[in-house]
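Note that one protein chain of the assembly has been removed; the remaining protein chains are unaltered in position.
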């Protein structure tokens, strides 16, 4: 495949056309989707899944560029400064909203630097523990954590990570100041949880599903509004009396501010087509999540979500007093 | 027997014509791209990841694994030929491998590396097949305290990396540790030593550092006199190792394989540590330690075997737990998920053909690599006959592209220039860069685990000696220190004079 591309490339390479004249025939060349995290991570996976399907729909290749660093703010900053021609788009997760508070000198304003394409998926989180932790259910976990707040330890994957956000919520909801232990990413944190070096963690189903199924860790609750199909026996946090613990790692697709409305509309339509693909639903389902419904894969829904989430996390992060700069 | 039927299933899967083909494509692509200066396994896999999406899950993983160890071979090739390691683990190979190349024995060095890697790969693959679950259980016993003690043991090995002044080597390690601190502190989110540059928030890029202090500094050194020497002298000694050289590499290969297999299981830098540790051991047991740093064949055979064994066993956490041990494994996880397989503790039972097929393909891939690479050695060595003034602009172009392709971060390129300058100054001041690199790799892990152990131990440092594995590692550290320092102290006075002549 790479070889045929090369041969075609030799022909194309001799005619270096540099047209930026914007035609109605968008897209007329390949589109770059910036994923502000390293390749292979959960966000990158979501990005590559939809990029493949959207490419088919748009008739132009969408290639994923990983610009990792500084909690996703580097990649987002690049896109904010990119040309608003629809050929650079950004896939970001909840970090778009939390970075507004976590980083006090961002180079861009998350609410003003982007146009919106739509929501992609909302990944629920699970509250999990090492497999030999005493409490049998969520209610007894809550009591246990409150009683042993000074000896229990909670892992997270670093400041601003989903597990860190959920951990902050957990502590504030239970009013239990647990000792938190940051790791460099989910992998090492999960390894230590498996090894029983640490007690509890709250992480995305993308990372925990298979471990829960395999019985290597214990699951107590999910943070989604309803129970999950893959874990029908796992109660929601609201059932356990903590509706404030509801949290999801939502992913959205953005374009730089000033992108023509027809272009974002076309991208949004393409996103909806991709998300309606049963293969996407199946693969996301394996991860304990689902594609956003067509009504949410729209610019307005994403805009509303971002605004609501920035407002929601600001006081939580300020109370915790943790900043990433 | 279970193992036999599993292996039979594995080989049946891996030996199907299309899987053989994808394995071959993988190792060829990996070798070819890995051999471009400055581009290592991680960057190679990230680049080639999209190609595998259209394939069957098994084929795609087999191909990715092939790219991984193919790129490792390729990375060693550039380390030996032009002192340009593309991956942290081949940095050690560069020390003596490049010196061998300068003496006209590049072919021998490459052959030793290939043969050592093949042997190590074979043994390690077998280990993965037989002992994956129990080895995983051991790895899980490693908490923060154990990691800290292991890192301390690793740092002690820096002393052996030095072939000049021990004091300077120690200072270089500490400088490396400090450079490793650059970036955001994961515990508090505070940026440290980034001089306000957000692009360095995740730390300095290892490839930028290695390419700078090893490769670019070497180019500058070669430009000094500007007699147009090719990297190797006029004549090439025989390409293949002599019988005597074979005899000399047996021990290092065996020991390197053992060290690599054990350390590779530990997530995060196991393979790097293994290469450094193997070098230390070889220098210690050698009857001619003074040859190290000047083209000792053992200094290539040992670390190369260790890093390849480590590369194979680093698949263990991924295969048994579904947890990636390093960035390359994280890419594999991403590839599996896109294929619709979520890796977890049950992969072996739910997807036996995939699990055993990948393991079997590792061995097949290693065999392909050795068959492929031995004839290629002649070609690589001939590349060195290209006049140096033609070669180095090409190297500069490729390493600029390579470093940039890792993260699309232009500041990594500025770091390359800075470290190139620094590396050149270090050469002028007779400081060796290898200990610096070791410190840089271990620094973040050392600090992270020290602080984590203290948090978990509620501020009580006794955790390091009350946990048995950690205590054992510390005892070992003290032993190594004694063994290493005793003869050195005695020798040191003489050495000062030798160095100053």
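Assorted remarks:
The chains carry the letters A and B, assigned in the order they are written, with residues numbered from 1 in each.
Just so it is clear, contacts are C-beta pairs under 8 Å (C-beta built on N, C-alpha and C of every residue); 3 or more make two chains touch, one makes a residue touch a chain.
Here, contacts and distances are computed from a predicted model.
The chain that is not shown carries the UniProt protein name "Tripartite tricarboxylate transporter TctB family protein", picked from "Gluconate 2-dehydrogenase subunit 3 family protein", "Tripartite tricarboxylate transporter TctB family protein", "Electron transfer flavoprotein subunit alpha/FixB family protein" or "Small integral membrane protein".
Across B:7, B:48 or B:321, the residue that sits in touch with the chain not pictured is B:48.
Among B:98, B:392, B:440 or B:464, only B:392 touches the chain left out of the display. Although one chain is not drawn, the whole complex shows that of B:28, B:421, B:465 or B:485 it is B:421 that touches it. The missing chain lies against subunit B, touching residues 33, 47-48, 50, 165, 167-168, 170-171, 174-175, 177-178, 181, 185, 187-188, 190, 192-193, 216, 219-221, 223-226, 228, 387-390, 392-394, 396-401, 403-405, 408, 410-414, 416-417, 420-421, 424-425, 428-431, 447, 450-451, 454-455, 458-459, 461, 496-497, 500-501. Residues 2-3, 5-6, 8-10, 12-13, 16, 18-20, 32, 61, 63-65, 83 are the ones on subunit A that touch the missing chain.
Basically, only the chains that are shown with their structure count from here on.
Of all the residues in subunit A, the ones that touch subunit B in their complex are 1-2, 38-41, 44-45, 48-49, 52, 63-70, 73-74, 77-78, 102, 107, 153, 158-160, 179, 181-184, 187-188, 190-192, 194-198, 206, 209-211, 213-216, 282-283, 286-287, 322-325. Here subunit B touches subunit A in the complex through residues 46, 49-51, 53-54, 139-144, 184, 186-191, 198-199, 201-202, 267-268, 317, 321-325, 327, 330-335, 337-338, 340-346, 407-409, 444, 448, 452, 455-456, going by the rule given at the top.
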